Every structure is written in structure tokens, then in C-alpha cells.
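Structure, as C-alpha cells:
What follows is an incomplete set of chains from the complex, kept in their original frame.
Chain lettering (A, B, C and D) follows the sequence in which the chains are written, and residue indices restart at 1 in each chain.
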Amino acid sequence: MNWLDEGALYSSIGLFLREDLGRGDITAQSVLPRNARARGRFVAGETMIVAGLEAAEEVFVTLDPQQQLEAFASDGEEVEAGKVIARTSGFADVLLAGERVALNLLQHLSGVATMTRQFVRAVEGTDAKIADTRKTTPGLRMLEKYAVLLGGGINHRYGLDDGLCIKANHAGIAGGLAVAVKRARAAIGHVHMISVEVANQVEATEAIEAGANVLVVDGLDPSALMELVGAVRKLSTQVTIEVSGEVSGPITLENVRAYADAGPDLIRVDALTQSVKAMAIGFQIQAG
Amino acid sequence: MNWLDEGALYSSIGLFLREDLGRGDITAQSVLPRNARARGRFVAGETMIVAGLEAAEEVFVTLDPQQQLEAFASDGEEVEAGKVIARTSGFADVLLAGERVALNLLQHLSGVATMTRQFVRAVEGTDAKIADTRKTTPGLRMLEKYAVLLGGGINHRYGLDDGLCIKANHAGIAGGLAVAVKRARAAIGHVHMISVEVANQVEATEAIEAGANVLVVDGLDPSALMELVGAVRKLSTQVTIEVSGEVSGPITLENVRAYADAGPDLIRVDALTQSVKAMAIGFQIQAG
Amino acid sequence: MNWLDEGALYSSIGLFLREDLGRGDITAQSVLPRNARARGRFVAGETMIVAGLEAAEEVFVTLDPQQQLEAFASDGEEVEAGKVIARTSGFADVLLAGERVALNLLQHLSGVATMTRQFVRAVEGTDAKIADTRKTTPGLRMLEKYAVLLGGGINHRYGLDDGLCIKANHAGIAGGLAVAVKRARAAIGHVHMISVEVANQVEATEAIEAGANVLVVDGLDPSALMELVGAVRKLSTQVTIEVSGEVSGPITLENVRAYADAGPDLIRVDALTQSVKAMAIGFQIQAG
Amino acid sequence: MNWLDEGALYSSIGLFLREDLGRGDITAQSVLPRNARARGRFVAGETMIVAGLEAAEEVFVTLDPQQQLEAFASDGEEVEAGKVIARTSGFADVLLAGERVALNLLQHLSGVATMTRQFVRAVEGTDAKIADTRKTTPGLRMLEKYAVLLGGGINHRYGLDDGLCIKANHAGIAGGLAVAVKRARAAIGHVHMISVEVANQVEATEAIEAGANVLVVDGLDPSALMELVGAVRKLSTQVTIEVSGEVSGPITLENVRAYADAGPDLIRVDALTQSVKAMAIGFQIQAG
């Protein structure tokens, strides 16, 4: 899979290592024979979508440009418990210095990808795509959004600069939903899409008439949503309909299918990148 | 509560904001009237130990040095659902620009503190303290370790440079446990404690005789642990005994009490900072 | 005028000062009496749209947080030759240390804003908006785009991450225009607009049918453009039409009106930020 | 040509790329086949002195260390319209990601070098050298000064720390020209040259007697200048005479010869690096 910008993706690996290494690994340096060599294997402890192998390789390469990871699965692939995902060999102190950061990334990102895949499967057969949100772990957004792609989801806004999204807050402060949309269009021209959060058909109609490209529907149960979708589709074939669970309560693996069946184009799921469950992955090291 | 170093704690807040803001909040800037003002309130959505209020304030202060947070609870305090934790007022675009980063931090850190408190309560009445591990979220280690303190736990190593911990890997590559401990002592003098991972009484004895200060016991069930603790206490009253779940399987809220009752000084719990469940906290904004 | 993010806008001021100051202003420090004070006035040398006053203030504030600029015009205002735009007073060494950087910025940005205003006036009465391009001075993009806004233009993409724009190059490598648009839509969902560069009506139709939101027309003279605009408007009322001069030759103050009269929504003008003519502005310093 | 310090010269290339790439090139990544390859050629669109080829190569190398530029002209060489200046081949996404930054630099710096060459030619046969000023584009000073060298000019001060230059402002605040020069010499010893701005023969004599090494003459027309030069040469054979147009009005291609004929050692020309006209250079990309 291509990715936006490797620089953006891996630029913090050095910081993560410094966070863990501080002034250096005093155990390894005190205890290991000079130039001792070792081999390590990453082994899956449960079924998962692997994500973060390139990040893990970057961890070791940052410590020693010679170090490489031989991968037996690729980012985005599903593996079973017991599968050897990748192996590496080199100086023992490099393996030990990178172990924890590599694992912390791999386990976390594989958790994101695996959760995403579960949501994607839950809506299979419908027209709804699963998208992430800005509820990401501070400092890990680009890596988490990459893991969402690996899981089969699509990326929503990367940040506040990446598309307009007019919420009730904005509309309230600006003096109404239609005013807000029109101000936005005047400021931004036709370069960006304008999304508007709506809670019912009246607001949806107002937003479309004011020139919104995307409706973000929140606060409706699946049947009310289906009704709104039908009405909107009659008004315009160009408008995209997103569902968000901010007000209605979180979108879960249990309820996502019902929302998908209501006909939206996109469902935004906090759970992809919030309260991430780390996957069980081990790193087995031996001398040699 | 005091903390090691505010610089170390909050130095990444600027990075987190840039991650979310990119080139700026195009919605707010397009839609809001110039100099519009607003008020916001952080409201707890469930029972939790609050953590991260100072981090949240730092988010707003970074955006506008004038902005302040009026807190109605302090970091480390337990609050119920519905409690207004803090409020702030100022320029609407500042509130909207800081909202997501502040919430992402507050929800995540409160999750760490709340989980820690649960473990601390589970071992109440025993001599065991609950400690964290290096299984933290890359880039958030110091903030997460701070949240562990707020929850009543204690901090284990901040990084690989912060104390020696000889694991089976090290001993294997170095040529045996006793050799490894002696090399460590020679290299480091009496300045640092030396911890050694042991799996049974034979290893425990070998480690103590070689000069270890701390035993990290892993792979024993509670009753085997109790036996080992008894034996070790007879050998030395100075040695500290830690329990880790790396091999035996994770320490959970269900099994932690049994381990604590076996008499160790410290129990290291991955779950404090791994697979963190974000707490439900809302940020309610209104004009004015 | 609000702006996206002051951080992004002024983050390089420190670098600019270091570039000019190096290890310090050896003339001022050798020659001036300790704590000598001075007053300075920025004076326009020709008619211009002022841009960069806040940047100039930031230059002095970076050197001395106490220093302030009293402005007699605001960014975006038109002034005549002889107008005192702003004045400041403080330590003489601070004024002398900031003078050159402040002037370099002010003269350059006012040049951008003034040129933009001329283009905007040239198309007055038509529906066409004047937009900038990515042909900006390396390191000054955000400041130059801000100056374009001050001149009455609108900002096109801030960077390669800010909206999709499929050019002939992309289409060629991807295997055709329609293929490229469809791949883009699949990858990006409905979150971003998709622009496509087209050279004639056949390509325009193909792009619209493949799902493009914006057509960037290049290589047509005004009358051919008018014909294409008419045809496109019949096909779709939702599609935005931009004109670019990459192939047809640069859009100039002489020819821009003819293009505007042909009915596009937007005209992209390299000249706003390329080959910028610095405005004549002086900084008069006197003791006291 | 050697250059002072490549680090100083190219240290901002990464910043320039990040300015344009942001979170990554979403068009290329959405549209191009994985690992697609392409070839690109830089082609001159008019007669010019080429400057910035090494900077352009640095742009691509920063994106991909494997990428190289095969140059058919060297920095400082004069080329005609149609000349293929350089070509490169590699991954299509690397070529597209670097294209705009490389062109923006190449066009701007070639503009500086070409303008410099025109001034140098205009004074051919006289003893006057053409020098640049500190009126450079913020953030590009070292690159622009390098382009001045390529055009045949010489570099004046790199910054305020690089040589003393006593202007009327300094003399005024210090209490007179002679006082200022003497203070400067006392502070700085004999390590640096001392330049003094003078407006007439009286000041020139005063400056020389106080120990100035360089006179910067401003505000005289060519014939008054010639008279002053004659008088100064009689007073001292060691003093260098520079001409500046700050007060007299800008030095232009039209009037520079007349100034040069008056006999100064150096003429400082704002126009080399201010209001730079970008040269027409294209980058032609094709698959393969």
C-alpha cells in the first residue's frame, strides 16, 4: 500500500527511542559481551491484522542503519496465533534497545487495524464505508490513520486544516447554520468540500440549500436515519451522507450494521483509534 | 502532587497541537465572527479518577497565554458522572482549536489513573505496591507514568537508562545469571540497584548470592510465589521481590489479589498503560 | 482579518532573524552607548496594499517582548506614498537589529498584496475569483498566501496534501484520465474534492463522468474557454471551472479580463507570488 | 565553484519540502500505480545563467537518497532557451513530490544569477565590482548570495555580525561620526574592517582620519562621486570606496555604468536579490 508521506509517518521514531533509551541501555552495556550478536523473532499471540512492521523496522534502522527486518507477513495481512511475523538479527544491544519501542508500536497499530477490519466486515454488502475520526492518540495520529487504511477503512480529516466541518457549535456562534455555510463558501471558494452536522431533516434541507457538500448526521436511530437518507437523496444526488455517534452514543460492532443498512455513504467510528486494545505479539531473542 | 519535571511532562503539547491544527483550523476561521468569544465546560460522563487537567490547561495556554482553566476537581481526584471538572472561557477559535487535543489527553490519562486505582484497591491491606511497566504508548510515557502516580501506583523504570534489569535474554547472552550480575556490579559500582528476573528458587538463590538487590519473579502461580517469597526472606531481608506477568500471563484485576497475598513488595501491571480505555468526558461549548 | 494559524504564519521569524544577526550586530554593540533609545517610522514610498505589519511587529517582539508597533494602517489597507504606516520606539539596538528583516518582509508581502489587488480589480464585475498557486517563495508560502488574502484573492492548495489535483502527468502514468479519477475516488472516499486538468471538451466530459468536482482548464484561448464553459455548465451545475496558464502562457494583467469574461469560477495566477516586486518602504530611525 | 558551507546552504531544503508536502502528496498516492517510475527533464525557457542545480538535486536526494540529477550545464553557466539543463529518473511519486520545490528554487536563483551577470557586464572594463546587499528574501540569503557569486558578483556582509558598517543612524545616536569610528576600533581591535557611510568629502575625511577602512558613499551623482573618489585616493591608498543607492535612488542597469566610471571599488546593488524575476524553466515528466 502506498502512503502519504513516509517522513510524516516515521518522523517520531527517534523521539520514541529517546523516550525509552534516555542516556542509554545500562543493562545491556554492563552485562553483554562486546559485539555480542543475537536473533529475534516477532510472533503473533492471537489472530490479528498486522500493522506497523515498517515502523518496527524503522526503529531498528534508526539504531543501526545496517539492521533489517525480514518480514513473513506484510502490513495489512491477517495472521493466526503462532505465526512468525518477522525476524531480524544483528548486534544484541541493538535488538534489546529497540525491542520495547518496536513492540509497543506493533501491538498498538495492529490493534487499530484489527478493530477496523471487524467494523469493515460488519458492514460488508452495504454501501457504507468505515472511517476514522480525530479521536486519536496524541502524537500517533498519522500512524493510527495508516493502520485504519490497512484494516480496510478510509481516513477522514487528518486535522483541523483538512476540510471544513461545521458543527452545531460553529453554527451557534456564527448565527445559524445557513449563515455559517455561506460564510464558509465565501471564504474558501470551491477549493474544499463543506461538511455540516445536522440533527434532522429540516437542518439537512437548510444545509443543502446553503451549499453543503456533505451532511454529518448525528443523534438519529437507524430507522430515523433511513428516513432522512431517503429524503436527502431526493433533494440531491451529489450530497454525501456521513453518520457520527457523538450524540446518539458510540457506534459499536453491535449497532454498526443497523446504521449501515440505513444507506449512508460513510460511518465515522471513534472506536477505531480510541481505547485501542493492544494485540498480543512477542519478541523472542536468542544469542547468535 | 509534585512531579519530576514539568518540562519533560508537557514538552510535546506543541507537537500534539500541530498534529491536529496543521496549517490552522479552516472551519473556525471561515465561519466564526472575528473575536467571537465562547465558554466551555469539561463534564465527566462516568465515575473516574481525573488525570490530565494540567495537561489540558497547557493545551489552551500554548494556543493563547491568556487562556486559563478553572478546575473544580484536581488531578488524582475521584469524580462522578455529571460532574463539571473544569471550565474555561476566551476566544471561540482558541477553544475550538484546543478542544480535541485537550479531550484526547484528558480521556486517555484519566483512563490510566482510573485503571491504576482499581488495581490499588484490589490489593488494599497487603504489602504489595502496584507499579507500571515500559509498555506505554510511544510519546506519552511521562504523562502516563504521572497518571499512574495519580491513581496511587508507583513508577517503575522510566527508561532503559534508569536502573539495571537483567532478564533471561541478558543472562543467556552473557553466559549465565551469576556472571551477568557480577559483570553488572563491576561496571556500575554501588550506584544503581541491580534487578534480576528469576523463575524459581534456584535462580533466586544464585541471584542473591551474586549480589542482586531486586528479584523479578515471573512464571509462578500465587502459591509457588508464596513459597519462593518465604525462602527468599529467610536468605535476605534486604532483597526486594517484584512480580511480573510476562511469562505467567497478564496480571488482571481478577488475579492480582492472589499474587499480592503471596507477599511480594511490588506487582508490575502491564494493563495500567497498555490497552488504555478512554474515559467518557465531554466538552460543552457555548457562545459568550 | 483572521488567519488560519499564527503559529504557522510566524514560526520562521526567529530563523529569519538568526540568518541576519548571526552572532550579533557588531556595529550596534561596538558603537552605540549602552541602553541608547531610538524611534523608528515605516513610511510608504509608493501607493500599495500594506501587508506584513503583524509580521514586522513579530520581528521586534522576538527581539524584545516589550517592543510594540503602533500601526496607522492595517494589513490589507491601501496607502499612498508618504503615509507613515507604523512607528515603534525602544532600545536603539533592538530597532537596528530588527530593521532589515522587518523591511524585507514588509516590502515583499506588500508586493504580493498589491499585485493581487490589481488582478482582483481587473476582473471586477465578473464571477471569476483570483487565486494563487504553489509557485511561492520557498519558506514563505503561508505568509505569501496570507498576503494574497489581504489583496482580495483566495487561496488555492496550501500544499500537495491539501486536495487532489490530477494533471496530465498523473493521468499518463496511471493509464488514462478516467482511470485516474476513479482510483482517486476509491482511495479518498467523499472527503476531498477531486480536480482534473483538461485541455478540451472531450476530456472535460470524461472527467465529469468519472466523478471530478473541479475542472482545471489550460491551453485554451478565451473564446475556446467560453465555449467549453458553456458546454460544461450544461452537463453539470455542480462542477467548478478553474483556469490555469501553465500551457497557454502566463495569465497577466493584460489578458486576465478576457479569461474572466469567459465565465470560469476561478483564475489561478502565478504572478501573485512569483517574481514579486518589492514595494518601496523606508524605515526612518532617530535617537530618543 | 566551492562554497562556504553546504550545510548552511542546503539546511532548509527539508523545511521547504515539508511546506509543500504537508502530510504527503495525496494525488500521487491515490492515483499512481505502486512503484511507478518516471523520467523528468528541466528545460530552459529563455536565456539565463543557471543557478540552483545542486539545490534541486538536494531536493530529490532529501526525498530519496538514491535519486540523482544528471546535469548538462553547471551552476553559473549561461544557457539558451530550449536547452535541457538536467534530467533525472526514479520513482514517479518522488519526481512529483520534488518538482515544485526544485522548480521554485531553480527559477528564483537563476533569476538572481542572471540579473547579477547583467550588472557585471554593464561595468566591464572598469575597476568596480558588483556586490549584493542584505536586502535578500528572508530564509534564502545564503542561497541568493551563492547565486550572486555564480553570476560573477561578490558577496557583501552575510549578516550583521559580519563586519562593521557605521551608518548615519549609528553616528547620530553615538554622538558623531568620528566618535563612532573610534568606539568601534576600541571595541573590535584590528580584527575587522570598519566601514562608514559618508555623504560628502568632509565626512569622508573625518572617517579616514578616525581610522575607517572602507567608505560607503551614498547620495552623490556620478560626477560628484568621481570628485570624491579623486580626493579620497589622494588622502589614502588603502581605503576602499563603495557606492550604495539607498539615498540617491536605486542603482539600475541604466545608471550603473556611470557610477562605475567614477572609479569606486565596489557598487552595492539591491536589485540583485530584491524583486527577483523568476526565470522560465519547465520540468517535463513522462512515465518510464
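A few remarks follow.
Heads up, the rule we're going with is that a residue touches a chain if its C-beta (ideal position, glycine included) is under 8 Å from a C-beta of that chain, and two chains touch if they have at least 3 such contacts.
The structure displayed is predicted, hence computed values, not measured ones.
Complete-complex copy count for the single protein sequence, taken from this structure file and not limited to the 4 chains in place, is 6.
In this section, only the chains that are shown with their structure count from here on.
Farthest from chain B, judged by the mean position of CA atoms in each chain, is D.
Residue numbering shows that chain A and chain D use the same positions for less than half of their mutual interface.
Look at where the CA atoms of chain A average out and do the same for chain D: the two points lie 46 Å apart.
The mean-CA centres of chain A and chain C are about 33 angstrom from one another, to the nearest whole unit. Across the assembly, chain B contributes residues 21-26, 29, 32 that each touch 2 or more other chains.
Across the complex, chain D is touched by residues 12, 15-16, 19-33, 36, 38, 92, 96-97, 100-101, 103-105, 107-108, 111, 134-142, 158-166, 169-175, 180, 183-184, 187-188, 192, 274-278, 285-287 of chain C. Taken in their complex, chain A has these residues touching chain D: 1-5, 7-8, 142, 158-159, 162.
Interface of chain D with chain A (complex): residues 17-18, 21-26, 29, 32, 34, 93.
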